[in-house]
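Yeah, one chain of the complex is gone here, protein chain that is, but the others are all in their spots.
Up next is subunit A:
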Amino acid sequence: MPRMTVNERPLEFAMNPETPLLWALRDAANLTGTKYGCGTGDCGACMVLIDGEALRSCLITIAEAEGRFITTIEGLSRDRSHPVQQALVAQQAIQCGFCTPGIAIAAAALIQRNSDPSKEQIEAAVPNLCRCGVYPRLVAAIQQAGRVSRRQERISAAPAPGISGEDAARTVPAMVAPDVGTGPED
């Protein structure tokens, strides 16, 4: 039974080790911010941080994630105020929102490495598909997030909604369907 750290909580998945990490996170850990878009690594909607690197969770089994440190969109910051999250709201680089968590993860990994990325570096580091077409706004948002992370600018565009990073991975029902009413929604 693969064990790993998810959003700073130790987890053991009582699942087939060949299960893609995406499905373990979404369906067993109820961390549904990570999205299924294609299942074959083309779109990037399922990106999570694995030991700090933005990787596609649809292409990684939980066996391969054994012992690693996973951060999902729910755990990106304790109170959902990561500079990237705030800048995406501030720059309106969000439309339908389905690609947004994966993009936030890819951008957060980039900012961690390079807090002052150029347009070209952003284009290379954020290959995620967005069919609504937020691309140019994304460059502005990620550069703004970089400035915030360098403490050259302050924004407070995204008040923290709902659950905290601690709550996000508190219960890991592992293939036991959650009780009605305990999901993150409604």
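Assume a contact is a pair of C-beta atoms (placed from the backbone, for glycine too) under 8 Å apart; a residue touches a chain by one contact, two chains touch by 3 or more; residues count from 1.
Following the convention adopted for this analysis, contacts and distances are computed from a predicted model.
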| item | value |
| --- | --- |
| Hidden subunit of the complex - UniProt protein name among "Phosphoribosylformylglycinamidine synthase subunit PurS", "Molybdopterin-dependent oxidoreductase", "Signal recognition particle receptor FtsY" or "Spermidine/putrescine transport system permease protein" | "Molybdopterin-dependent oxidoreductase" |
| Selected from A:90, A:109 or A:148 as touching the chain missing from the view | A:90 |
| Missing-chain contacts mapped onto subunit A | 16, 18-19, 23, 26-27, 30-40, 42-43, 45, 72-74, 76, 80, 84-86, 88-90, 92, 94-101, 104, 122-124, 126-139, 157-163, 175, 177-186 |
